[in-house]
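With one protein chain withheld, the remaining protein chains of the complex are depicted in position.
Take a look at chain A:
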Amino acid sequence: MPHIEVLANSTSIRAPGYTLVPDHGQGTVQAAVQPTAGRNKRGTRFAGIAGADTTVAQQNAVLKHLADLDRDSQRDVQIAVPSKQRDSAGKVQKKTTTNVRRILMSQKTFANHLADEEALLALQHQHPSSATPRVPALRLSRSTPNAKRSWTSEEQSTHGEALQTGALRAGRNVSRGTRDRLDDEPLLKSQVPSAPSEEVMEALLSGPPLSYSAARAAPSPSGKPQRHFCEICGYWGTIKCMKCGTRVCGLECKGAHDDGRCLKFYA
């Protein structure tokens, strides 16, 4: 029984066991194989992506893969501190404080600490009155500055949605009149907004750190489609194995995949 996946809205070429995904990875193979040139149409370009890798199983596979790539050791090795070193360390006669004893005994991993932090943040979210300074005081835009927009429109949008604190807004207007070192740089003159006032800078600098998760870089707002590569040779992964979802570049690599690596998720 061939497994065939029909991708909605896409001009995929089907054959037993695999799907040719109209990817954005315009390799020569695809250009040659795909006769209907619909690649310039937005809908066609993204349809394959949207329909291709969004099942729960595939998302979990991606997460597991990322976790694997984050590991320090392939095996779960236990490496104990050598006992000789443990004994002779530091000043033996000194008493260890309760704090230090607790810290040295702790077996917590970073994942544990991160879970603690997120639980605390969730709690503060429910009870804002007990919030600690971890909650950002200044709410600034998290969207990426758009290069192609002019400064004027950028400023408007920033004023409109991002700079909600009165101090910042006022400070910026005040700073119009002041001269700054930067104004002497001829290349930077005139077109750009002037540097913020001292007051604004002090407000910015006294803002508390973000949480670990909040500091993580965001995904592309435009939803840039993912590129896929052939598992076997690394070339564009235009073909998707219907049994396991792995990408390969052509029939030759599909053969190699079937021989050695397919169904690894089920094994």
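Just so we're on the same page, a contact is a pair of C-beta atoms (placed from the backbone, for glycine too) under 8 Å apart; a residue touches a chain by one contact, two chains touch by 3 or more; residues count from 1.
Here is the rule we go by: contacts and distances are computed from a predicted model.
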Record-based protein name (UniProt) of the chain missing from this complex, from "Electron transfer flavoprotein subunit beta", "DNA-directed RNA polymerase II subunit RPB3", "Actin-like protein ARP6" or "tRNA pseudouridine(55) synthase": "Actin-like protein ARP6"
Positions on chain A contacted by the hidden chain, ascending: 26-28, 53, 62, 65-66, 68-75, 77, 79-82, 85-86, 88-90, 96-97, 99-100, 103-106, 108-110, 113-114, 116-117, 133-134, 136, 138, 140-145, 147, 149, 151, 154-155, 158, 163, 168, 172, 175, 181-182, 185, 187-188, 191-196, 200-201, 204-212, 214-220, 224, 226-227, 229, 231-236, 250, 252, 261
